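Every protein chain except one is present and positioned as in the full complex.
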Amino acid sequence: MNPSPPAMAKSEILFTVNGDEKTVLAHPMERLLDVLRNGLKLTGTKEGCGEGECGSCSVLLDGMLVNSCLVPVAQASGANIVTIEGMSAHALMAPLQEAFLECGGAQCGICTPGMILAAVHLLDKNPQPAIADIREGLAGNLCRCTGYMQIFEAVAKAARRRVAA
Amino acid sequence: MAVHHIVGASVPRKEGWDKVTGAARYVDDVTLPDILYGATVRSNVPRGKIKSISFAPTVNWNEFILVTAKDIPGKNCIALILDDQPCLASETVNHSEEPILLLAHADPHKLRKAVEAVSIEYEPLPPVYTMEESEQQSTIIWGTDNTFKSYLVEKGDVDAVWKEAAHIVEGEYFTGAQEQLYIENNGVIAAYDTENGVTVWGSLQCPYYVHKALMALCGLPENKVRVVQMETGGAFGGKEEYPSMIAAHAALLAMKSGKPVKIIYDRMEDMVATTKRHPSRTRHRTAVTKDGRILGGEIEFTIDGGAYATLSSVVLSRGTIHAGGPYYWPSVRIRTKAVATNAPPHGAFRGFGAPQSLFAMERQMDRIAQVVGVSPVEIRRRNFLRPGQTTTTQQVIREQIDLHHLLDRALKLSDYAAKKKRFTQENKSSARKKGIGIAAFLHGAGFTGSGERYLNSLVGVEADAKGHVRVLVSSAEFGQGTNTVLCQIAAEALGLPYEGVAIAQPDTTVVPNSGPTVASRTAMIVGKLVQSAAKGIWQTLTKSGLPAGDYTPEEFRAACGKYIAVHGMLKSYSRYEAPGDVFWDDEKYRGEAYAAFAWAVYVAEVTVDLTAYTVTVDDFVAMQEVGKVLNPVLAAGQITGGVAQGIGFALYEKVVWQNGRMLNNQMTNYIMPTSVDLPPIRVFFEELGNVHGAHGAKGIGELPMDGPAPAILNAVEDAIGVRFCSIPLLPEDLFEALRVHSPEQAVSSPVRGTA
Partner (left out) sequence: MRADPAEYRLVSPGSLYAVLSLMAGEPAQWLPIAGGTDVMVLYSAGKLPNRKLVNIWNIPELRQIQVFPDSIRIGAACTYTALRSHEIISREFPLLATVASWTGGIANQNRGTLGGNIANASPAADSLPSLLVYDAELTLISVRGERRVDYRNFHTGYKQTVLAADELIRDISLPRRFSGYLSHARKAGARNAQAISKVCLAALGQLANGAIREVRLALGSVAPVPLRLAKTERLLAGKHIEPSLVETVKKSVPQEISPIDDIRSTARYRAAVAGNLVAEFLEMLASERTNA
């Protein structure tokens, strides 16, 4: 029986998640997605494809929308990460959640955390997006249930409410 | 009780808050102490005899739980209809990716390496990859003739019509496999102990299907198998029968190890190993009069079932019954069959045979229009079913459906006439050709014929001492709105606020068997039973102090408290009763196929870009009559989602086969539409009501799958005059057709088969 090669050591990685400082012990090439879900029990971020195509693993990393299945945790060292669980503090969350519920933007719900993060990212940069901007902003988030129409409506509605408020 | 209007209102999704906060718990979000991970060792040949299995010495196999067919306590099969599909192959394999053995370990990385360290040698057997090869029967791979099932529907005297016909129109149409592509992959957790038996938590549509399968597999009685549905991230039929297989695997590993076992597929495994929509071939031969009225015809419909029977007979049934579309056939002969090939078994996918045969019918109608020399609109007007007429199975249309009115509305909403005129003009001088096409269709709700009687669904509603009401059904929520709609119905039946009604998580130890969550039956059939079970609660309480007329929620609560103090619990059950007028002959395949049909006319506007040979859908009108719309926002969402899948079916979603195995089993290569690929999808409803459903509801979940593909291909033909008869229609197909023929002559030959 051949001995398996020695496993690489884990190292301590520090970052902020949803406002809290966290230290995790992880292999540097562990996917940020897995560290969030399994290490930190933040299961709101989902795995739909593992190839950066579906966007259900979207999180905000230093304010940028990224697919956490494609980020090695070592590259998140020192970063400020926000997941769906941490979004409740964001000013856009209440209007988005309300709008999603009113418009039917969530059906099975599996794409919803990523979709909401993408919507927040879009509206933060573009508070009054045209429909084409909404489509482009969400183009990296696949939804198999809705056909997207009601998601666009929800994002547009949330934008209008946020501006009106 | 007060008259409410909760039904018909767009109340928010019952479990919506959890979904928009990320709190909803899907299978992979939960774990149990000491859990092991399970994985499947699968065949890498399409057909063969297993000669040997060897385990590489690089792995310490003592650490692993290993399960083979020999470990199966009960019957080695996934019980469904014919019970021909093994849970684990033991001597032969009949498709690539067929499960052979199972492994479990606490470390998922060690587990994956162990799977790779198992080598299996096969003695290859000649495989069959296509419907054509299978029906030739030169190689028999299933039964005596490779045929899982066949049906013959006959009405009138077809043989007499050919000589009368002014025109005889022939056509051959093909649809490819389609992957359901729920964003949450298949997954399950199983646990076993001698006291409770097997418990399974899974992403699934039909807890009682899994329950039945596990009883047979594990050799356990009813009360020693428990199935619980977790929040499910999309299903579309892909989690109708398949979960019984993955649950069986997890259960076997749990039984052998004594520990809980989680199996979650990754995207590559889910796509390559689980069910897809049945590929189909339809041949039409239609006799029509000079002015385009159908006299009769022959329809031959064949579907590819893959390696085992699974649900093919039922998919075939629905495809058969829908093959004639919403038209009046004075006579017809419909010959259909489901045949075996050495591909992973095909299975349920929204529409379930109807999208396939309706694609053919609607393309054939446009062909008939051309031959006769009338417009696609006119040909349909001349053949639409009217109330009082009979369908191909001789079901009398009793409801006052007016397809002309639906068509008129759809044409107006899509600005059809003006656009058709404008496009004809503009196309002369543009490399981007525009076209507009229609499809008219119907979709039967509920199980066919005596199916609902056989299902014998049972529904419960209970109330506690504080007046909290809970609906008890095995009907699953997977985005389509089960939880919401059933709570709306119960709340309305009891005159309570929507917030006062909850629905139990489907757990076979808690909820009765209200049948599978399939066949667009939940709102119509289960909803009706929820209504009557809720009324049963009310009736019980009126004998126990509840005011006879209107009452307040407080009065309701008080009555519940009083009743439960005496009787201990308050539960009401309602069982399905077949409506007297639904009569079906299974032998002749004749009679009342469905208690209700939904009807629709869809209009697709496309641009065909002759630079890149792409087809883009620019606008889409979905006009349907669905009985009572129970929740407008949810109903519209079902239609837009279904239309999006239909657009994918038509233009994007190709399964690339190589030796009976899906080659493009990744999201980067299996193309579903993104947010920038879809047109505005404009949804409109007509409401006729339906005697049988709750509040007059009919089924709507599958209807939207039937119309988009033929409407789009009809539009493409309108745009460039090329007759495509096969989907998916990819740019490469368009290019090849135009390369070889001039636009007027080209008819596509499909690239098909699993070779």
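Order of writing sets the chain letters: A and B. Residues in each chain are counted from 1.
Here is the rule we go by: a contact is a pair of C-beta atoms (placed from the backbone, for glycine too) under 8 Å apart; a residue touches a chain by one contact, two chains touch by 3 or more.
A quick note: this is a predicted structure, and the numbers were derived from the prediction, not measured.
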Practice problem: Could you tell which one of A:65, A:81 or A:96 touches the chain left off the display? | Solution: A:65
Quiz item: Among B:31, B:313 or B:669, which one is in touch with the chain left out?
Solution: B:669
Quiz item: Considering the whole complex, which of B:82, B:106, B:268 or B:564 touches the chain not shown?
Solution: B:268
Exercise. Would you mind spotting which of A:8, A:89 or A:164 touches the chain that isn't drawn?
Key: A:8
Quiz item: For chain A, which residues touch the unseen chain?
Solution: 5, 7-8, 26-31, 34, 50-53, 55, 58, 64-67, 69-72, 74-75, 77, 118, 121-122, 136-137, 139-141
Quiz prompt | chain B residues that touch the omitted chain in the full complex | solution = 108-109, 112-113, 266, 268, 431, 610-614, 652, 656, 663-664, 666, 668-669, 671, 673-677, 730-732, 735-736, 739
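Here is the rule we go by: only the chains that are shown with their structure count from here on.
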Practice problem: Take the average of all CA coordinates in chain A, do the same for chain B, and state the distance between these two points in whole angstrom. | Solution: 30
Quiz prompt | Interfacial residue positions of chain A with respect to chain B in the complex | solution = 1-2, 4, 37, 43-51, 53-54, 56, 83-85, 87-88, 96-97, 100-113, 116, 134-136, 138-152
Exercise. Flag every residue of chain B that touches chain A in the complex, lowest number first.
Key: 10, 12-13, 15-26, 28-29, 57-58, 60, 180-185, 231-236, 266-267, 478-481, 633-634, 636-637, 640-645, 666-668, 672, 674-676, 678, 680-681
